[in-house]
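All protein chains but one are shown at their positions in the complex.
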Amino acid sequence: MDQIKLTIDGKAVEVPKGTTIYKAAKTLGIDIPILCYMDLKGLNIENKPGGCRICVVEVEGRRNLASSCSTDVSEGMVVKTSTIRVLNARRTVMELILSDHPKDCLTCAKSGKCDLQDMAIKLGIRNIPGQEFAEMSTYRLDTSPSIIREMDKCIMCRRCETMCNDFQTVGALSAVNRGFMSVVAPAFEMNLEHSPCTYCGQCVAVCPTGALTEVDHTRNVIAALSDPTKTVIVQTAPAVRAALGEEFGLEPGTLVTGKMVTALRTLGFDYVFDTDFAADLTIMEEGSELLGRLGKFLAGDKDVKLPILTSCCPAWVNFFEHNFPDMKDIPSTARSPQQMFGSIAKTYFADKIGVKREDLIVVSIMPCLAKKYECQRDEFSVDGNPDVDFSISTRELGFLIKQANIQFNGLPDEDFDKPMGESTGAAVIFGTTGGVIEAATRTAFELHTGKSLSNVDFKELRGLEGIRHATIDFGGFPLKIGIAHGLGNARKLLEDIKAGRSEFHAIEIMACPGGCIGGGGQPLHHGDSTILKARAKAIYAEDTSKTLRKSHENPYIIKLYEEFLGKPLSEKAHHLLHTHYFDKSKNTFSI
Amino acid sequence: MSKYSMHLLVCGGTGCRASASDAIVENLKTELEAKGLSDTVQVIMTGCFGFCEKGPIVKVSPDNTFYVQVKPEDARKIVEEHVIKGRKVRELLYVDPKANEVIEDSKHMGFYKKQIRIALRNCGFINPEILDEYISRDGYLALGKALTEMTPEEVIKEIKASGLRGRGGAGFPTGLKWELSRQSQSDKKYVVCNADEGDPGAFMDRSILEGDPHSVLEAMAICGYCIGADTGLVYIRAEYPLAIQRLKVAISQAREYGLLGKDIFGTGFNFDIELKYGAGAFVCGEETALIHSMEGHRGEPTLKPPFPSVSGYLGKPTNVNNVETFANIPVILLKGSAWFSSIGTEKSKGTKVFALAGKINNVGLIEVPMGTTLREVIFEIGGGIKNGRKFKAVQTGGPSGGCLTEKHLDLPIDYESLVANGSMMGSGGMIVLDEDDCMVSIAKYFLDFTVEESCGKCSPCRIGNKRLYELLDKICKGNGVADDLTRLKNLGLVIKDTSLCGLGQSSPNPVLSTLENFMVEYTEHVHDKKCRAGECKALMTYSILEEHCVGCTACARACPVGAITGERKQLHVINPAICIKCGACLEKCKFDAVIVQ
Amino acid sequence: MSKITSLSDLKKKRDEIKSGLEIREMATDPENHVQVKVAMATCGIAAGAKVIMDFFVEQLDRRNIDGVVTQTGCMGYCYAEPTIEVKLPGHDSVVFGGVDLKKADEIIEKYIKTGELVDGIIPVNYETIDSKE
Partner (left out) sequence: MSSVKIELRKDQIEKIHEICKSFNYEGGELINVLHKCQHEFGYLPAEIQEVVAEQLKLSVAKVYGVVTFYSFFSMIPKGKFPISICTGTACYVRGAENVLAEFKKQLKIEVGETSADGKFSLSCLRCVGACGLAPVVLVGEKTFGRVAPDGVKAILAEFEQ
């Protein structure tokens, strides 16, 4: 590749052609402030509108300042990143942005984690000249089951739009209006509820301000915990343990499973369980479904629906209900681990401890915002009582722990309660892309071939490539597996299936980049994709450390089937652990 | 046929009229009558000759004698000497100031060289809906010449040598643009004509498309030949129905003649043109925004580079020029680059079309060589200021431009001189302002426009222009403080310096240039709470003149807030603390007793 | 309409049209063959040019004047719309501004019929590219 020589702040530097000034400066250790720019390396997500104009620098020979995030270097370029002219411009632009931004930082959900707040501190903004005469753009507050849009706080960085349209191809959001009143919104500025939004929460995950945040359910959880008539149990999703530590300043990728359990117990949960238990259960049901369809296929049944698609990601379920309703009989009917957990908890476990369904409160800790919506779906409740009462995100758990004045980093490690706290390594890897299908493969292989796997690590299924595929030798039968994370990638696979081009037998789909580790409810990555990689590593480490690594070997799962469900896909299992899907393509403004 | 053998044409333009051309007509008629000549010599009042500086004007036809600064009493002399004896009245003849020569035949007057119509050469001459009329004026000859006698490189060389620069704004050299587009390697390229004239008060491009659509089509085909494109797209404002209709007619006629389509002039060159419609967004005049709009997106600009010549419409190399630029091309090829570059100034060649409007007598479309002074345009071609008011400023370049003042009147107009003085060529709107125009309000007007037209993508333009507007509004409402003037300037400079596209980079110009040239008006608004033009209502005070007031009570009854007190047949008084300055009393008073200061 | 397939075709066509125009100009009754052009751009139409054009078409016919009325683009005199140009054979063309129906009638009756000028002439104040050599 061609190398370009240039000078930045008096220092010579050589970078490949096509490098931006911002990146070239980084190689010199010069950190030019950025606001709207976002580069999730390795995931192919770059937001580069050049809109905020905070990153402007002086380039010799140019009339105007250049935005360093979006200007490529050229041979002999002389760049100055912090002249008086640059600093004045940067400060004035920041004052402008703040002049159209609410000042309720103290009570803002993003306080302390806000890129805009950080930038105001960095630039030493102490007052906004002329604020008293400055009109602010205001928009209607939009509260959906998962996400709150408080667009008064939008700074038009367009990151959410990039995630929603380019990466997820959901198309719920677009920049609307023009000029001062321009904002990112669903069609007709309706609420997200009336849009094709999947609640994947990727808009929230990248929003630099408090414009997009999760609906806060921590108050409901506190109320439940303080109600003496209620038995409150909690389940924690696999990806939470690999990220929660970040809320307390721990290095990304630090596993905090034990501390998390202790913290939850300290908060007052009567039983601290693990969604991983339900993940093992999912594998039993979904794996059996796969084997069933595969058996029919091998027997020559032409009508069998293959590939089978995983169904544990609620944003993905919302996505195909909106966009591919004609294919709603392809995904597995297995409920997600969160819902399987709730369903078993409010039947099997409630009976065990002799608590009435209404008096048992199930809380889930999820890396996900779509889970908030999922647990509110009508089909997951019995006589109006939901299987899972409240779903809170990893971030909300962080708030709860801080609120309770628990010194998280100093907590001892404790174990989950039994029976629904026991899990295998196969369940843990549900938290990262490729994990569900790897777990399913471990079980399905052994059930199909009757042989025991010597090596359970299917490395070919791992990685961060948006679409991956692998062929596994299933005792002579080549099982073709596809994996996609990100709904845009999922869409490609679905279009292939629709067009009859798909060769896969099974496909795993996760809505978020990296799978649940990159979920919309996780600690904010602030545009640093190495954080996601560290979390994935932690997940695989936990898997390796487990003695049991195949779902069908989980003794409490075996017991559950013996005592309660019978066998996978039994009538009872169908009733409690499976679901059906809806056509939501018309669920918009009018048609 | 005519019974008259001689005509005396007296200028009836507003300027001359003010200096007694009516009396001249009257006197001429009386003189002719007295001499018994009223049946053979006709006196006619005409429109403006556009030479108001030397008015009143009397022209004698058929010998083209041009008398200047004629006084009513000169009528006798003209009749006795010129009409009867055939001797010209020498002291009334125009003296060329440069050569110090008396001009006898007005055809030799420099004045008539003030306007040269190149881009407008066919406007008003041909029927735009009949291709034959265009052909009769050498239409499509330049395309034929290019295709059959020249290589694309030779054509580009010719355009480069002509010195033609983009007429839509910043003045990028057209030949160089074509060369860059030619150099881009691609299987598909596009030629785009930017006909999204969005400058409020400019209509040059529309007039060309309505009056001479083929010249643009021909030039686009030439451009296609040069850069290697077979498709042309005209991006035109949907608000221009007539221009759209004439373009459609022109395209279909050119196709019928084989001047568009396949194998043009039997050379194997294919080129066809489609229309794309704008939908009312000023920012779409910016190339990248225009391209996004053509692709069906919001017309938001993106950073350049990459330039459209490398990656434009649908990611393909795209050459964008505006209507007036294209309209110049065929003439350059037919008459040669040397001819073209002999017109204009050192760096700005050829002519420029301006839409002259505002407080000027001859509102109109004019085309002058680059380097013509503002004075010539305003006071000669434009016929001076309406209603004999005093000239204050001229705004060029629309919302991206600035206000030039008295001291700039002798400035030769070209790209560089306008920019150096805080304005710009822009697309060619030229709005003349008089003493009744408040410069702060004018700046506010343009900012209002920019705020409405900002796409909202980058923060300096989205929020900064809004803040500029608010500051100006505050000043106009009498709430300005000294600090606001400093803030206006800093904010303006930062918006210019940091905005993403040309709209934001030039939007503060109306503020900055008025600050520069009319600081005293700003300080009057801020410190003295006074608007000398009387435009800022909030800064006016209403009072009643004792000597005129008859105590009729009409004003008190009209006042909606009860600010006026006074008994019948007694002096009435306005309480300034209650007065909302609505002007109702002023309207009602029959005795001119209410005054506004 | 036949296709133009070469440069010489175009030139031939141009020359044909030109001579054709001349023939039209020197019509059967050259003394009375009049050409009227009405500026029909948006500004002109907004000011009422369409009505004026219709008037000329109808009235030249009704008053037995051998003439051609055509539309053209903007002449540039926006302050004086509607604008028309009248060319009498053997004369330079004359532009009249601010033409209303009354003025149009006057133009027909006086200028076209007798060559007598009427008020409202717009002096031409520009050079064409052909005169600029």
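Letters A, B and C mark the chains as written, and numbering starts fresh at 1 in each.
The criterion applied here is as follows: a residue touches a chain if its C-beta (ideal position, glycine included) is under 8 Å from a C-beta of that chain, and two chains touch if they have at least 3 such contacts.
Predicted model only: the values in this text are computed from it and were never measured.
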> What are the shown chains that the left-out chain touches?
Replying inline: A, B, C
> So which of B:H214, B:K359 or B:H408 would be touching the chain we can't see?
Replying inline: B:K359
>> Among C:F55, C:Y79, C:F96 or C:Y126, exactly one should touch the missing chain; which is it?
In response: C:Y79
> Looking at B:G169, B:G299, B:G344 or B:P369, which residue reaches the missing chain?
Replying inline: B:G299
>> For chain B, which positions touch the chain that isn't shown here?
In response: 198-203, 206-207, 238-239, 276-282, 293-299, 314, 355, 357-359, 363-364, 395, 398, 429, 431, 433, 437, 442, 445-446, 449, 455
> Residues on chain A that touch the omitted chain in the whole complex?
Replying inline: 165, 170-178, 185-190, 195-196, 588-591
>> Even though one chain is hidden, which residues of chain C still touch it in the full complex?
In response: 41-43, 45-47, 77-81
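Please note the rule applied: only the chains that are shown with their structure count from here on.
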> So, what's the distance in Å between the C-alpha centres of chain B and chain A?
Replying inline: 56
>> Using mean CA coordinates as chain centres, what's the gap between chain B and chain C in Å?
In response: 26
>> Counting only residues that touch at least two other chains, what does the list for chain C look like?
In response: none
> What residues in chain B touch two or more of the other chains?
Replying inline: none
> Where on chain C is chain B touching in the complex?
Replying inline: 1, 3-7, 9-11, 13-14, 17-18, 21, 31, 37, 39-43, 45, 70-80, 85, 88, 97-98, 114-123, 125-129, 132
>> Taking the touch rule as given, give the residues of chain B at its contact with chain A in the complex, in rising order.
In response: 281, 298, 300, 302-303, 305, 451-460, 462-464, 466-467, 470-471, 474, 479, 484, 487, 490-491, 494, 496-500, 505
> In the complex formed with chain C, which residues of chain B make contact?
Replying inline: 1-4, 7, 9, 11-12, 42, 44-51, 59, 111-118, 120-130, 132-133, 135-136, 138-141, 144-145, 147-149, 203, 206-208, 210-212, 240, 242-243, 256-259, 263, 265-266, 331, 335, 343, 357, 361-367, 381
